[in-house]
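Yeah, one chain of the complex is gone here, protein chain that is, but the others are all in their spots.
Take a look at chain A:
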Amino acid sequence: MTATEGATPTIVLVGHGMVGQRFLEAIAERGLTATHRVVVLCEEPRPAYDRVALTSYFSGRTAEDLSMTDMAFIETHGIELYVGDPAETVDREAKEVVARSGRVFAYDTLVLATGSFPFVPPVPNKDAEGCFVYRTIDDLLAIEKYAATATTGAVVGGGLLGLEAAGALKGLGLTSHIVEFAPRLMPVQVDAGGGAALLRTIEDMGLTVHTGVGTQEIVVDESGAVTGMRLSDGSELATDLVVFSAGVRPRDQLARDCGLTVGERGGIAVDEQCRTVTDPHVFAVGECALAADGRVYGLVAPGYEQAETAAAAIAADESEQLSFTGADLSTKLKLLGVDVASFGDAHGAAEDCLDVVYSDSRAGLYKKLVIGRDGTLLGGILVGDADAYGTLRAFTGSVPPVAPESLVLPAGAGESVQLGPSALPDEAIVCSCHNVSKGTIRAAVTEHSCTTVPEVKKCTKAGTGCGSCVKVLGQLVTAELEASGVEVDKGLCGCFAQTREELYEIVLALRINTYQDLLDRYGRDGARGGDGCDVCKPAIGSIIASLAPTIGASGYVLDGEQAALQETNDHFLANLQKNGSYSVVPRIPGGEITPEGLIVIGEIARDFGLYTKITGGQRIDMFGARVEQLPLIWTRLVDAGFESGHAYGKSLRTVKSCVGQTWCRYGVQDSVRMAIDLELRYRGLRSPHKLKSAVSGCARECAEAQSKDFGVIATANGWNLYVGGNGGATPRHADLLAQDLTDAELIRLIDRFLMFYIRTADRLERTSTWLERIPGGLDHVRDVVVEDSLGICEELESLMTAHVAHYADEWATTINDPEKLARFVSFVNAPDTPDPVVGFVPEREQIKPDLPLLTIGHRPLEGSAQR
């Protein structure tokens, strides 16, 4: 009965998790949202979010970042979404759902996507104060709050989620324990050898692991709060907080209550179309469903597949008969920084199968492939290094073209073979989240003219799920482009065939300190001996300036040949504005300025008639200076103790700060002092693009450090360093690089990070895009700058030390150099005549440019367009 809505059939979806949201997208794609009323009942107070990435909440991602729900999508498709209002009862006779709020919804089709609930073993005091589960954002918020008063935490369960939870507790500053009943960690995914490699690595991180023991009782004090756990070996573990992460169970109570058939061990029984076996009008998808193959799938990829299957069945489209008969349980994870992957028949359950194992417990590596008698790759386990996962998983079920043992040996070992994805057959599944084959990806390039990974992702959806296949995707796209004859010229410009990174290495290694020398020796054939161009000149000028003290070049950007390489802003040490005048920004480190300093700036601006504005970087910008006025303005600023703020350079701009512990009642560190220290350390550092920074004195983050290239947030124990943030046109939240650093550790890490960025970024590539682009992303950067995996940190630090030691204020240098001063004139033949084009008119008690009338050229061509 759909009396209230007339003839429009209604679909009611119960549950708005990841699979529920996917179901909505699947029915919208099939046009069902246009023909149906769609009602969604969501128990949690927020719509669908990325539960798989839940733990990243603790590394700085907010609930908003985790959201998977585009409200515009919900609105565009007229979906009625009720959050915080779960379904309470279902009346299948009347075809009605009653929500907790009392709302009643009649349905034609009911879809249950209620997910699962964490299993809590029935031990005494399991509900005591200090006991938690790890499933929702609200669970995390509760753990975070309780952990603030705790010192030790224990996680019951050493599976996938348990390890994540333990890592989160450690991140919250607790001494962390993992208690696992099975004899090894991650018993479902890895075997004894993999478990041993994992155990060693995790213990090295300072976590304590107790395997082969069960939890018998939670010990509480007189107030009822947790004080410890009694274990099955008779020992007692003291802990302030317990997180149960011992697996999940399907949430099928609603289904049981309305008489739907459920499995013996739970799960709503469905057929291959995900329709419940009891009622043709009711479907179940995701972790609450017992699939036709008798299994409950707890991974998101099979859940997505079920959502698509149910949507296709509801659409009853003859052309698209999907069925869900089971799914691949392959997983690749990064747990506490350790790669763990298992795929196919990981435990070698097939008859007569053979193992190929490579194990290096010193390096925490364990790789096992399961091979059939005929050489077919059946499955495998990778711990410590799962780079080959994408390729190996796609080969599963076929005979790889090389000997299997060569696939598990580390790179560089004699027989090791790096089997590229080009060897994969077309039908191999590259993206298992979205079931995208290699053939589909190739077609995106050859038939749909995609030329980049983002385009292919958009076209095929590949790589938009868990993201583990993106690396393979990139290799396939490049291979396909090259195969189709598209020459991928990675050169910097028409003058150089090398990338910026390659040119940097050449300049540094060979100590080349002039642009002409570099062009004549390493330029493209036709460019040698020439004048270069406007792309490579500033890029090489920047590299030479970054490395100046090390390669023996002048550190002053207007010296000799370097002057000809600089963009106009760097050449005039000021910012060119639209009418040909300049703006001037003195450095105000950390945004701290004395009243006398403010008065000097005010007097200068008044005396030269400049327009003043406070910038976003806690500084003061003075606009409307004529080129010949610049040295006069600088002289007065330098006399008052100011120096260049480098607002014109691809270099450090500003280190913003909040007022910090000194004044603020919430502050936990002196953010102003740190901001000043950082700004003075990195001032004048030329880089591929501008660099912005900020320091916040507490987690309230008033300085907005997470939107900066490098941002620092104070903690009770020191500083957290975030990198790769950006505001602007494509905002990006910075990623946490390291936590609880001392002052010295913080500065050393920023030294390394900045120098590594300067070394490897493309021209005009901000840290945010650089982090997204470079292979391995944040993990690789962390390996290099924290773990020193490339062994270059000493060099990076010494390059920075040389920069700091040789810094000199460019304004002061210029005003003391008569030859350079001669360049700051309006006309070479009439230095006392101001440029008549630069004029101003009043606005809001200041000035603004009086824009010249535009004529296209002095002698406009016949028929040229007016602009």
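Note that a residue touches a chain if its C-beta (ideal position, glycine included) is under 8 Å from a C-beta of that chain, and two chains touch if they have at least 3 such contacts; residues count from 1.
Keep in mind that, in the parts below, contacts and distances are computed from a predicted model.
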>> Since a chain is absent, check the UniProt entry for it and pick the matching name: "TPP-dependent acetoin dehydrogenase complex, E1 protein subunit beta", "Amino acid/amide ABC transporter ATP-binding protein 2 (HAAT family)", "sn-glycerol-3-phosphate transport system permease protein UgpE" or "Nitrite reductase small subunit".
In response: "Nitrite reductase small subunit"
> Which of A:S449, A:T594 or A:N829 touches the chain that is not shown?
Replying inline: A:N829
> Who touches the missing chain here, A:E88, A:E567, A:E704 or A:E797?
Replying inline: A:E567
> Hey, which of A:R265, A:R362, A:K578 or A:R665 is the one touching the hidden chain?
Replying inline: A:K578
> So that we can see where the missing chain sits, which residues of chain A does it touch?
Replying inline: 494-495, 516, 530-534, 537-538, 561, 563-565, 567-569, 571-572, 576, 578-580, 822-823, 826-830, 833, 835-838, 851-859, 861, 863-865, 867
